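Left out: one protein chain. Kept in place: all the others.
Chain naming follows the written order as A and B, and within any one chain the residues start at number 1.
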Amino acid sequence: MSKVAAAPVLRLTGITKRFGPLVANDRVDLSLGRGEVLALLGENGAGKSTLMSILFGHYTADEGTVEVADGAGSLKELRHGSPAAALEAGVGMVHQHFTLADNLSVLDNITLGTEGLWRAFQGRAAARRRLKTLMDDSGLAVPLERPVGTLSVGEQQRTEILKALYRGVRILVLDEPTAVLTPQEVNQLFDTLRRLTQQGLSIIFISHKLDEVTAISDRVAILRAGKLVGERETKAVDRGELAELMVGRPVELHGRDPQPRGVEVARLAKVSVPGPRGGMDLKSADLALFEREIVGIAGVSGNGQGALAALLSGLAQPSGGSFSLFGNTVTRFDAGAFVAGGVGRIPEDRHRDGTVGDMTVWENAILETYRDGANQRAGWMRIGAARDHAKGLIDAFDVRCPGPDAPIRLLSGGNMQKLIIGRVLENRPRLIVANQPTRGLDIGAVAFVQDRLLEAKRAGAAILLISEDLDELFQIADRLAVIHSGHLSEARPAEDLTKRQVGLMMAGEGQGAHAA
Amino acid sequence: MRLEPRESPGLGLRFAAPASAIVVALLLAAIPLAFAGAPLATAYAAMFDGALGSVFALTETLTRATPLILTGLAVTAAFRAKLWNIGAEGQLYAGALAAVVIASHAWSSSPFVMIPSMMVAGAAAGAVLLLIPTLLKTRLGVDEVVTTLLLNFVMLLFVSMMVEGPLQDPMSMGWPQSEPIVDEAVLPELVPRTRLHAGLIIALVAAVLLSLLINRTRWGLEMRAVGANADAARFAGMKIGRVMVFTAIISGGLAGLAGVSEVAGVRGYVTLDLSPGYGYAGIVVAMLAQLSALGVVVSAIFIAAVFVGADSMGRAMGVSSYLADLIVALSLLTMLVAGLVARYRIRWA
Partner (left out) sequence: MGEVIDILLAVSFWVAAVRIATPLIFGTLGELICERAGVLNLGIEGIFTVGAMSGWMAVYQGMGLWGGVLVAVGVGMGFGLIHAGFTVGLGVSQHVTGIGITLLASSAAYFTYRTVLPDVTSPPRIEPFEPIAIPLLSDIPLIGPALFHQTALTYLAFVSVIVTAWVLYRTPLGLAVRAVGENPAAAEAQGISVVAVRTGAVAVGSGFMALGGAFLTMSAFNAFFFEMVGGRGWICIALVVFASWQPAKALLGAFLFGAFDAFQVRLQQSIGAAIPYQVFLMLPYLLSILALILVSRRAAYPRALMVPYRKGER
């Protein structure tokens, strides 16, 4: 029954990897059969990506061996810490964050590193011919001459897969491949993967989404806190069991909790926001936000969410339309003034925008309010007061950290996010702009963040929740709008919508996506 | 080889890093010394003696340290906000020229009027010179590294034009040298019959003030936040452009003060060799101090000791005084490695 027993193409034995005090992988054993799809299931931070980075040579394991079958089918140990060795052995990987050079063409990205560096010219014509055949066989179509930066996310992912196939990989690792796709693109990807396994490719599919795992895999291996906690045939397992294995503890996720909505807090009427390279990132958007309501914005990232969040955060200036906040037309686009006026902002990228890694926890805690009288007087920082205040925040929001004087870069993503949420909520904002607030967090932290947002809503805040995770949006948003290539659809009650409808709109196909 | 971030570098490491960098740089200087054919032990001893071996040597070292403290502070302020000011040399000359313009005529009989106005003018001139590339950066996105570097050459030519033109000393017999400043503007001696002057006090006060500014005020918080993560600073509502302009005024002003101090404390007039690269050495001073304003005082004294010691050793043993520049350059490079070791644990895998 198991394909592994017949012909293992990959075997990991006793893999252990430590990052300082953190054990990311703890004696993990794993094997993969020819033509098999093995799902590697686990929460964020369970050690999936680390394990695969070891397989691919990006990290070196502290203990354990990686063996890969050669052409004849016998297992050979792989040299540690060398992507070149992994590639040579026929292992390919598509990372969650694509490893593509945006300014180079698709063809150059694919052929990069496949020819001897000292050849006098590139064999572009031959490469083009081979790729044509590959694209026909696999059903992956990509324009070869275009710079990668101009492609859609789906096309970039196809480029990544082609890159691996072009090298003749026998094992393909896909790290959270569906995170950036619409539901329809996910189906398309699954079709491609089935075709490829029939041709003999073995696939490791990394995910934390149960429905995808059960849809595509033959076998599931579950990682928790760096340890392999179970292995199941997909046919013979139910999702409840998988969920329990993955999480290891029951986590209660709270639902929508509708409230009578209050007064209008913000209104956009035909608002456009210009992009950095000309053109409009947000095109003539209409949106109204009310107290005691969460409005969710669905969409594949890069479709204008950034511009919408920046506008409501005071970081971008519209080039047309009218924007009113708390009943007044906004004329001063100034992030500091927005914060003081009662807008709380949770940034998309907590490392880039949310925190200053080299500054202390207490300094980060007052980063938005350092001008307030409580934190400074005539320019002199009231350091004692600010530190006490940070200590309060650390206690109230359960931020695990060495103390207020530690540099914030030492904190885990979840604890960093808790500090940011605390910093936002303690000002009792009337409007909260939350851009991907749960991305990359483990399930406990996700529940924490969602609960705090629901609590703030009950207390009277209007919340704009931008998310790529449809499950999350359907779970806690009262109304939903979809954003696609800068167009924002009308926000409709979530219970009137289905995931399929929203998915189509995310791809720019559904009704309402291009509403005037 | 791989690097793992340390939890937090201990206080010991913060001092050990620059100290070991300096020791390694001094040891590496044995190579050029051997090349020059100097007996090593005697040479090092002569260097030490020339820099610290007598009261006179000590005052010479402190005199040299004075402009280095000020340019080191200028670089510290700028680099803290990641404003890459490589133009302290030009700003120093701008300050020096302004000092001469203000102080070459006795328009007041009180040093309490003359000296402060000279300082204000010098600082303003240095600040203006740095504001040009800063505004080009914040408004037009022009990289400030190249513009500050190029402006050093422009400024030096401007000084040349002035000391051969409008500001030339009529008594210099055609020598490119500015008019001297009046006696009321000369900074008082600190130790009688040495060159050590009150500029050192100015530099020390500036170090304390800059340290307070960076660590204790909201403007310092802004500078540090912008320097460490401009995206997060912008998100938090800081005005990057304004912080950069503020930083430029502080940094350019401090470099300008270095020029004032040299003119009013040492030379009394401006020539084209007023600074043997104090502006560039300021970068080394600041990096050795790990961008700590108070640390700048210590590292400036060290760099000054290298200059003075190598000079006196060179004269005695016939070794080129460029040895000092070599040691200074080497200490910058060794400090970069030491700084890395202080921040990361190096694992050999």
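The rule is short, and it goes like this: a residue touches a chain if its C-beta (ideal position, glycine included) is under 8 Å from a C-beta of that chain, and two chains touch if they have at least 3 such contacts.
Small disclaimer: the values here were computed from a predicted structure and weren't measured.
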Among B:274, B:304 or B:326, residue touching the chain not depicted: B:326
Which residue of B:149, B:182 or B:294 touches the chain not shown here: B:149
Touch with the omitted chain, as defined above, among A:116, A:240, A:260 or A:279: A:116
Which of A:48, A:163, A:418 or A:457 contacts the chain that the document leaves out: A:163
Contact set of subunit B toward the excluded chain (per top definition): 2-3, 32, 35-36, 84, 86, 136, 140-143, 145-147, 149-154, 157-158, 160-161, 164-165, 280, 283-284, 287, 318-320, 322-323, 325-326, 328-330, 332-333, 336-337, 339-340
Interface with the unshown chain - residue positions in subunit A: 19, 53, 56, 58-60, 81, 83-84, 87-88, 93, 95, 99-104, 108-109, 111-122, 163
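Basically, only the chains that are shown with their structure count from here on.
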Residue numbers on subunit A that touch subunit B, as the complex places them: 19-20, 60, 81, 313-315, 334-339, 345, 347, 352-359, 363, 367-368, 370-371, 375-376, 379-381, 383, 402, 406-407, 409-410
Interfacial residue positions of subunit B with respect to subunit A in the complex: 2, 4-5, 7-8, 216-219, 221, 224-225, 228-229, 231-238, 349
